[in-house]
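A short worksheet on the structure shown next.
Every protein chain of the complex appears in place save one, which is left out.
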Amino acid sequence: MIEKIINYRRDFHKFPESGWTEFRTTAIVAGFLMDWHYTVLLGKDAVDTSFVMGRPSDAEIQKNIQRAINQGADETILEKMAGYTGVVAIMDTGKPGPTTAFRFDIDANEVDESTSDTHRPTYEGFRSLNPDVMHACGHDGHTAIGLGTAEFISKNKDQLIGKIILIFQPAEEGVRGARAIAEKGHLNHVDYFVAGHLGFHLESGYFSPKASGFLATTKLDVTYTGTSAHAGAQPEAGKNALLAAATAAINLHAISPNSQGSTRLNVGQLVAGTGRNVIPEFAVLKLETRGASTDLNEYMLDKTYKILNGAAVMYDVEMEIKKVGEAGTVECDAELVSIVADVARGISDFDNIVEDHILGGSEDASVLMAKVQEHGGKATYVFLGSKIAAGHHNSKFDFDEKVLERGYKFFTHTVKKLNGV
Amino acid sequence: MIEKIINYRRDFHKFPESGWTEFRTTAIVAGFLMDWHYTVLLGKDAVDTSFVMGRPSDAEIQKNIQRAINQGADETILEKMAGYTGVVAIMDTGKPGPTTAFRFDIDANEVDESTSDTHRPTYEGFRSLNPDVMHACGHDGHTAIGLGTAEFISKNKDQLIGKIILIFQPAEEGVRGARAIAEKGHLNHVDYFVAGHLGFHLESGYFSPKASGFLATTKLDVTYTGTSAHAGAQPEAGKNALLAAATAAINLHAISPNSQGSTRLNVGQLVAGTGRNVIPEFAVLKLETRGASTDLNEYMLDKTYKILNGAAVMYDVEMEIKKVGEAGTVECDAELVSIVADVARGISDFDNIVEDHILGGSEDASVLMAKVQEHGGKATYVFLGSKIAAGHHNSKFDFDEKVLERGYKFFTHTVKKLNGV
Amino acid sequence: MIEKIINYRRDFHKFPESGWTEFRTTAIVAGFLMDWHYTVLLGKDAVDTSFVMGRPSDAEIQKNIQRAINQGADETILEKMAGYTGVVAIMDTGKPGPTTAFRFDIDANEVDESTSDTHRPTYEGFRSLNPDVMHACGHDGHTAIGLGTAEFISKNKDQLIGKIILIFQPAEEGVRGARAIAEKGHLNHVDYFVAGHLGFHLESGYFSPKASGFLATTKLDVTYTGTSAHAGAQPEAGKNALLAAATAAINLHAISPNSQGSTRLNVGQLVAGTGRNVIPEFAVLKLETRGASTDLNEYMLDKTYKILNGAAVMYDVEMEIKKVGEAGTVECDAELVSIVADVARGISDFDNIVEDHILGGSEDASVLMAKVQEHGGKATYVFLGSKIAAGHHNSKFDFDEKVLERGYKFFTHTVKKLNGV
Partner (left out) sequence: MIEKIINYRRDFHKFPESGWTEFRTTAIVAGFLMDWHYTVLLGKDAVDTSFVMGRPSDAEIQKNIQRAINQGADETILEKMAGYTGVVAIMDTGKPGPTTAFRFDIDANEVDESTSDTHRPTYEGFRSLNPDVMHACGHDGHTAIGLGTAEFISKNKDQLIGKIILIFQPAEEGVRGARAIAEKGHLNHVDYFVAGHLGFHLESGYFSPKASGFLATTKLDVTYTGTSAHAGAQPEAGKNALLAAATAAINLHAISPNSQGSTRLNVGQLVAGTGRNVIPEFAVLKLETRGASTDLNEYMLDKTYKILNGAAVMYDVEMEIKKVGEAGTVECDAELVSIVADVARGISDFDNIVEDHILGGSEDASVLMAKVQEHGGKATYVFLGSKIAAGHHNSKFDFDEKVLERGYKFFTHTVKKLNGV
């Protein structure tokens, strides 16, 4: 089995796909799951499209579907996806018992993979074939572990009770994908939910049953639309979107700190204007807020909307704000933390079970976890230690593939623990 | 007569009073006009108080009434004024004929008069006794000419027909006073209206029957009110009025120029905040817009309101905007220009009658003129040349008093021309 | 001859080339001029490369050379150009006499030509073949007239005295090309200089021997370079180029107007930042200043440099300012105005000789004219009236081709007048 999982991983690594364009990945995963007799939900059955955030333009989507076809994606499955990636698969044992859900994220990063001779994917021949896209965060490993786990469940269905739901989530990068899955209702009757991540500065052989330090975050794309005019001949006829955006940017960065905890705001991009002698008609800001708690992020967001709006009023320009990503803070449930810690202790491959590991960033698994908890279920987020060749999102990222076996063991043992007869 | 007029002027010069505090001046003027049998309107009969702009605080008004009493103002007259300065006086001959109105402005400047030995008011003993107030624009002369003219009209009533209205207007500086008089309706049935100014870089002996180049202007006082908070302990609780005002100030200055003509904006004052460690709760901006036409000034005002409002939205602060002054652009009527030019040509004291003279600034006589024209009357604005010792509003300003006699002759001859039997 | 000129024009129209990429146009013009026995200067003999402004990147240049080859440009001539476009051609009669120079500009606009059925270049088959580039200002006509004139001079050399210099100038759009030619010294010994433009809202058949209302202008590209950092994890390590640029933009627009005449500033483009969660390392501003006089433009530039520099100091970022275009104000010489007016009066095709026509924009012919005048020569700028189908720079621009014959006649008659035996 472990060789299969390594092969899955290397195949996904070779054909990485960024958020909402994981057409080949989705098709492959769905194909296997169908073979293994899961109820497979795709496209609008998997995601609530009104909550899809940060999806590329239709043109971009079409281009990627074509690319996926060229790279071997099954066209029948693609058709069912109707342009939306991600898989929700259900294995109902037919026997009474708990409902357990696992989440594996499947998207890659917009990073151009290293061509260095010392980079293993290069010298072992599974370097990305898709320019400027790379699995630089380990989601290829997550997906592979998910497939291994799925096969195990299918093969051992007789030994299991209750229901198991496998979520192969698109667009985790930019915290864009979870909301659309959460809102579709898949998690409303889940008793146990486990998500996790490999690497993350935890040594090979280490395991943490609990994550803390989730940062709440919101990602916004803001467009100001004014009126162009010849800057020399009739400047008074213009409504200057560039100045609206510039004023917004400065004042956003001047939002007051908060005594309740740390907050952040970044305007990461500002693109405005057309010709040098034309009053700029358009301006786009790409920004994010963060907070050590959901409340602190809300504080930042509230001020952000006021400032964005004020700048529009100042320059009499139209404003459109798109939320293109969001994640909250969340607490892992002690009961489930304890269960999965026990599971890990029972697996000899793990050398060391730590109590807690800090995420210190944003993860939209938090959105799924919160939804489970809202309905009375228990959720946790685990870390599977693995030496990494370079930091996450770095063009030389790679991980110690032994984590794939450990991950497979962890999830399958958890299934046996929670849904064993 | 001319000695009387010089004495009037020097008395007013010694007791200058700034806009809306001309209590002594008003009382003296009203006293004479009553003696000369005019119908004298004061206080709320003279001005429509709902259009009074830029009047000082009540405390300031009370202090000045007391000062005026100390400086000899008649208390009975003061009582009639009910706190509002300015006089509108009507001489009705009882005979059919045109209605003619003249306007003389009576207020002084907030300038500390020079103590130099070479400054004539100093060495001839009529320097201002009121600290930081000075007749530095010549309105003392205007008021004196107005009194001379008033006495002439009264003495020569038998030789006159129609009605003559004399307006002794408060608060011309800052273009604050005219609107309240115009809105009271005094000018709704006026056939001829003449206002004017001495000096203004026109040589002694020169006369211009027509002014052009009026700049439209609006003066605004803006207050932002936010919420204070301890800047170290709880900065998130504050709403920062200082930053709202600062952002407004910069963006106001960035209002686009206009291809239709020249415009100006100045934030002349910004005062914000209390303690160093307190999020500023208050901010005040004093600003003005100008335009070469009323439309251009409106363009500036429109943008100004948007920016002021946008800054309030940005920082979630309350905003109060007070209009504290305004003047428009206006065209002198050719017919009346021609009449007064003829009058001046008939006075041997004038060496030179120029066709036109540029004002190049703002004058709220424009508001009165526009009101006359709106009702079908004719209006003009004249210049009475006079060498001046230093520029208008300078602490060494003084003028060649020969202009007083020339002004007296001009207005009395105009009366004879327009309202002679 | 007139058919030839029309053919030239339509050929250039079909293969338009934007500033500094006029490789095909230059090669064709140079080829003819060589055939006609001119001394032909190309590349670094034509332009002083240290004064070349606003030239595209080397990659862009190479791409355009290749395109020109594909579109028939002579490779031998291209080699002589060494990557720089434009032709300076000298016809020396060998006989004593005045030196006369004419300037024809050869570049096209970055406009996507209309595909409308009512657009003549479309339905007569000479629409642009180069996407997003179009002769939308009439320089195709100028170049064609220049070639016609060149052939005439060559054919009639015996009837001429002195020297004639023909300047086929690149990159007039954006006022980028003239300086590099002026600084090469070609104009240091010129007695008479004539440039001109067709169209410009002057009716067909009209001619103006004199332009006024040149606006001085400077075009700047500004790059701020800071330091990127993760906006959540280590924001203090960043140096924010986006905020530097935003602050600069707002304050640039707040430069005070000038009582001496009208001024303009426009930040037409601001592009800053990379990822949403990265402190922006780069920012680029594209801006222009203008003034009704060279002094007024200098006033704007002086303030502009201060503000740009101040923003760099504020955010501790590196700044690079590239001047990518400039033009001044200039006065046409009365003597030469009178000569060319006489020439035009002698040509029956012109219905109407107006005294003066307002340019009301910027033209870098002003740079050449100023250089001629600096050395004691006389210069003028003429307008050749022509009905136009849509405004200059519009995607439906086209002109009445009768102007080509009138232009040919004007320039050849001027040659005869100034350099006839």
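Lettered A, B and C in written order, each chain numbered from 1.
Rule of thumb we're sticking to: contacts are C-beta pairs under 8 Å (C-beta built on N, C-alpha and C of every residue); 3 or more make two chains touch, one makes a residue touch a chain.
Because the structure is predicted, anything quoted here is derived from the model rather than measured.
*Asks:* Relative to the complete complex, which of the depicted chains are touched by the chain excluded from display?
*Replies:* Among the chains that are shown, those touched by the missing chain are A, B, C.
*Asks:* Could you tell me which of C:N7, C:Q159, C:Q234 or C:N352 touches the chain that is not displayed?
*Replies:* Within the whole complex, the residue contacting the unshown chain is C:Q234.
*Asks:* May I ask which residue of B:V29, B:A246 or B:A379 touches the chain that does not appear here?
*Replies:* The one listed residue touching the chain not shown is B:A246.
*Asks:* Thinking of the whole complex, not just what is shown, which of C:T39, C:N156, C:T225 or C:N258 touches the missing chain?
*Replies:* Considering the complete complex, C:N258 is the one touching the chain left out.
*Asks:* Thinking of the whole complex, not just what is shown, which of A:T85, A:S128, A:T217 or A:T263 touches the missing chain?
*Replies:* Among A:T85, A:S128, A:T217 or A:T263, only A:T263 touches the chain that is not shown.
*Asks:* From the list A:A254, A:V284 or A:I321, which touches the chain that is not on show?
*Replies:* Of all options in A:A254, A:V284 or A:I321, contact with the hidden chain holds for A:A254.
*Asks:* Even though one chain is hidden, which residues of chain A still touch it in the full complex?
*Replies:* 250-251, 253-254, 256-257, 262-264
*Asks:* Residue-wise, where is chain C in contact with the chain that is not depicted?
*Replies:* Counting over the whole complex, chain C touches the hidden chain at residues 233-236, 238, 240, 243, 247, 251, 254, 256-260, 279, 299, 306-307, 309-316.
*Asks:* With the missing chain put back, which residues of chain B would touch it? List them for me.
*Replies:* Counting over the whole complex, chain B touches the hidden chain at residues 174, 215, 217, 219, 231-233, 235, 240, 242-243, 245-247, 249-250, 253, 264, 266-280, 283, 286-288, 290, 360-362.
One rule holds in what follows: only the chains that are shown with their structure count from here on.
*Asks:* If I count C-beta pairs in contact for every pair of chains, which pair wins?
*Replies:* Ranked by C-beta contact count, first place goes to A-C.
*Asks:* List the centre-to-centre spacing of chain A and chain C in whole Å, with centres computed as mean CA coordinates.
*Replies:* Each chain reduced to its C-alpha mean, chain A and chain C end up 52 Å apart.
*Asks:* Give me the residues of chain A that touch two or more other chains.
*Replies:* In chain A, residues 233, 235, 240, 243, 247, 279 touch at least two other chains, as defined above.
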